[in-house]
Every structure is written in structure tokens, then in C-alpha cells.
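Let me begin by presenting the structure, written as C-alpha cells, before commenting on it.
Every protein chain of the complex appears in place save one, which is left out.
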Amino acid sequence: MTTIHVEETPHLAYVLRLADSALINSHRLSEWCGHAPMLEEDLALANIALDLLGQARLLYEHAAALEGRGRSEDDLAYLRDAPQFKNLLITELPRGDFAFTIVRQTLLSAFFHPFWQLARGSSDRTLAAIAGKAEKEVAYHLRHAGAWLVRLGDGTEESRKRTVEALETLWPYTGELFEVDAVGEAMIEAGIAPDPASVRPVFEQTIDRLLAEAGLARPVAAWMQTGGLRGVHTEHLGHLLAVMQHLQRAYPGAVW
Amino acid sequence: MYSQALNERIEGPRIVEDPEKLAAFQARIDAEERIEPNDWMPEAYRRTLIRQISQHAHSEVVGMLPEGNWITRAPSLRRKAALLAKVQDEGGHGLYLYAAAETLGVSREELYEQLLSGKAKYSSIFNYPTLTWADIGCIGWLVDGAAIMNQIPLCRTSYGPYARAMIRICKEESFHQRQGYEIMLTLCRGTPEQKAMAQDALNRWWWPSLMMFGPPDSESRHTEESMRWKIKRFTNDELRQKFVDATVPQGHYLGLTFPDPELRFDEATGHWRFGRIDWEEFKRVLAGHGPCNRERMAARRKAHEEGAWVREAVLAHAAKRRARERAQKIAAE
Partner (left out) sequence: MAEQPMPLWEVFIRSRTGLAHRHVGSVHAADAEMALQAARDTYTRRGEGLSIWVVPSAAITASDPAEKGPLFEPTASKIYRHPSFYEIPEEVGHM
């Protein structure tokens, strides 16, 4: 099958953004399976990846229902090209070292935990139900990644150096978490989406607490990356999709 | 099986055991009692177990690689979730088994060192490449199928921690083979290209799967002792035959052909008779000369080396934290 075209209403676009972020984050985490620093961590990261994949599937299913054209979760995941993906840029950056993965997961979880908590009150009842499930999962992701951030920040000279570097690299991608465009505005107005501005204080408090415990400072953001919500990505997403979508693209229409 | 290299000689000095203790030990085994970590056991029993359990653990962990290779390329989200969960389970099984081996007085660090230095063996099957998605189906169907055949009797093995780990593993693995067979079934009911993919995978995985059970009984040096100690409960050939008998009809249901012109059903015995296994290939792969031996070891070593700073950091952090707690306590006193 060739690339599909999804007619995006604001509601559909919004759900797809959440789905895409969960899927791409899960994909990057799954790359650790078999390669983690210790066996216990192979299992832990795979668990987080599976939670996120589960969230993505529910969100795609919801998106497909909103679209109402009989498409499946797989059509949405496998048959859209990079510009149609609306995930946060931070999720698509390559796996990096373990510090990079831990910092990324801490930042994302520190945002998504309060986000999903608020989204439980969404006027979109399916989204509210997904939020109820996701909130608990992300609470654990935050606990896991946060504890690791503290260990790495306050570990050895090397672990501290790598953690600081990851933090410096990733911090400029946190601006996107709070971006509100026309789609976001419409969703907040309709009571479907939480306002990220109300998530920000909890996010900052969590990050500051963890960084203090890790003996690290919050980076100063001179400037923030942007583009994911508009489908303008980093160079990495295309490669990720080329791998992920390979079979669906090579054998159009086949059932797996 | 996952400990198919047991045929090799155990190193170390020969220990002369106290005949009285030895007899009492054998009596416990014969009475189907389980041996527990602190119990007296002959040194050869301990060594055989450490080797068997650690080879099994290494096989689980190296076995994550060929399938892990396809996690990022799984063709649907449902398949992706199942495969990730399965490869993760294998890591979990490796972990249970390392823990069981550790009860015998060897550390995980030592066991890893043996694997990474090439001193310890793991199943030959994981030195074959996964080239197409059908290989993931074949691994689940054949490799996990063979593993289950071997592991179910191990749930009653004489060493308690090993038996308990195996019970847990067998419970969890029940979905692995079904997952693989379902992939094969979907391919065989799919397009002609998909069916050809399934046939090609079976052609490549069939014989290596049969080799998983280890050398024929006639050449297996340790079978007798392992059977006497109830570490092993069936011989290699018995298990291999059981596997062939169970698997051939499943393959025919898929509409696939086995790459063995001599395969035929023997009415008299009720068994499927199969052709000669290429034991030269088996020995070669086990000795390190399979298609992927070097890559698999390189991947394991890379993960271990790149993880060293992480393991160092957490230990350093724990030490710092303990020191701080001590200082606080002293200050409070």
C-alpha cells in the first residue's frame, strides 16, 4: 500500500500527536533490549517500552475511530511518511548512551505524568480512559528514570559528565512539551486537552527536585527546538521509519 | 539443548569423594528428594550443574540477539509488542538461571567473564542469522518448541533452585511457541511471497533445531552420570525424537515441506524417522565457526563494556550514600 493521507481535524491531529510520541519513544527504548548495561535494565527498559507501545496502540485505535474511514492502528503507524508524523522531536533522537536514555525518559515522564493526570478529566471519554491507564504507567517510569538520574548524576566523574552532556543536549527539546498551536488551543478550549501551562509547574518542580538530588543544575535555555507538531523533524525520524515500516512498504497489502 | 556443550570434559582436579556421603547423596536423589544450595553435594555434581545452568543462562541472553534484531522491524504493532515481550522474557529467563547458578557459589560476574572470554558455551542455534520475518516465526515455533521439549522434564531436575527456575520459565514460555506458530500460519495463508518466505526459513532452521538437542547418545559422555543424578531425565535422542514427532504434523498443517528427503512415518513404531544430522556442522558451530558466532560475542561484549561505567556509577553512588548516612548518624549522636 502506498502512503495514506489522513484528513486531520484538530481532534484527530491531537490524538495522533500523542500516539506518535508514544510509539517513537517506545521504539527508541526497544532498541536497548539485549544491549543494556545490566540484565535487570534490559527488562526494565523493555517494560517501559511495552507500556508506551500499549498507549500508542490505544491512541491510534482512537484516532482511527475519530477518522471513521475504517483504518487500523497499523495503517496509521506504518503507512504515513515522516512529515505526517507529529511526535515530539525529543522522542526521535537516536538512542545514545544510557545517560541520554535516562535523561530523556526523566524529562518525558516528568511532563507526561502530570499531563495524563489532568487528561483524566478530558471531555473526550476515550482519551480520559487512556489517561487513567497511562498516568499509572508513567508514574512508575518517572520513579525508575528519576532514581537513575540521581545515581548517574551523583555517581562517578564519568557518569556525571555524561549526564550533564545529555541534559545539555536534550534540554532545548523540552520547549516543545509546552507548545500550544491552533490545534492545541482548540483542544484546550473544547476541554479535550489539558493546558500544558498547568503542567509546567509540576514538571519544573519534579525536575528541580531530581537535579538537586543528583547535584546537577538545570541548563539555561538560550533557545528551544521546535517543529515536531508541524511534521518538521530531525534527520533521524526518516531513518527510524525506514526501518520500522520496511516490511509493510516492501510487501504492500500483505497481512502479517 | 541450551546446554548441549556438556559433552566436553569438566576441567579441574579430580576430587575423591567420601563414599558414605556419596551413597547418602545418591539415596536422596533416588528418593526424588530435591538437593538445596547448602546441602552436601559431590563436587562433580556441583560443577556439572554450574556448567549446565550457566550454559542455559548464556543461551537465553545470547538468544535475545537474533530475535532482538527484528524488534524494530516487526511488521505490525501487535507483532512488535509480542516480540518485545518475548525477547524481554528471554532476558528474564537468563536472569532466573544466573540466580540459580549463583546459589552454587559462583558469581554472575564470573559467569559473564566465562561467556565473554569464550570459555563458556551457549546453544549453537543462536549462531545462525535471522534474515527475514519468517525466521522470527521459525524461532518461536521450532527453537522454542525444542526448548520446551527439553525444559519440561527439567522442572523435575534434582537441584531445587534449577527446578524452580525451570517451572517459572516453562510457565512463561508457553506463549513463545504459539507466537511463532501463529506468525508461520499467517505467512502460509498470505501471499505467495510470504509462503515462500516461510518455506525458506524452515529450510534453514530445521536441521539446526534438531542439533539443539546435542550429540547422539552414542557420543554423549555425560548423559549417564547426569541421568543418575537426575539432572537430566531424558537422553538427547529421546528428546529429539519427541520433538520431531510433535513438529512434523504441525509443519504439514502449514503446508510446508521439511528439507529432509528421508523423513517418513514409521507405522510400526509410530515415530517419524529422519535423515542423518550433519554433526560436522554442529561441532564446527559449537567450536565458534558458525555464521554469527563472532558477531554475537562482539554484541555481548560491546553491551558489557559500554555498560561498565553505568555499573561503576551506581556502586559509587551507593557507597557515597552509605557514607553520608553514616556521617549523619554520627553527627546526630
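A and B are the chain letters, set down in written order, and residue numbers restart from 1 in every chain.
The working rule: a residue touches a chain if its C-beta (ideal position, glycine included) is under 8 Å from a C-beta of that chain, and two chains touch if they have at least 3 such contacts.
On a predicted model such as this, the values are computed, not experimentally measured, just so you know.
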Hidden partner chain, touching residue among B:Glu17, B:Glu43, B:Glu172 or B:Glu306: B:Glu172
Residue of B:Glu20, B:Glu109 or B:Glu280 in touch with the missing chain, whole complex considered: B:Glu109
Those residues of chain A which, in the complete complex, touch the missing chain: 38-40, 43-44, 47, 143-144, 147, 151
Footprint left on chain B by the chain that the document does not show: 36, 38-40, 88-89, 92, 95-96, 99-100, 102, 107-109, 113, 164-165, 168, 172, 308, 311-312, 314-315, 317-318, 321
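We adopt the following convention: only the chains that are shown with their structure count from here on.
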Approximate Å spacing (C-alpha centroids) for the pair chain A, chain B: 35
Touching residues (chain side chain A, partner chain B) in the complex: 23, 27, 30-31, 33-43, 46-47, 49-50, 53-54, 56-57, 60, 73-74, 77-78, 97-98, 150-152, 154-156, 158-159, 162, 243-244, 246-248, 251, 254-256
Residue numbers on chain B that touch chain A, as the complex places them: 61, 64-65, 68, 71-73, 75-81, 84-85, 87-88, 91-92, 94-95, 98, 133, 183, 186-187, 190-191, 193-194, 299, 302-303, 306-314, 316-318, 320
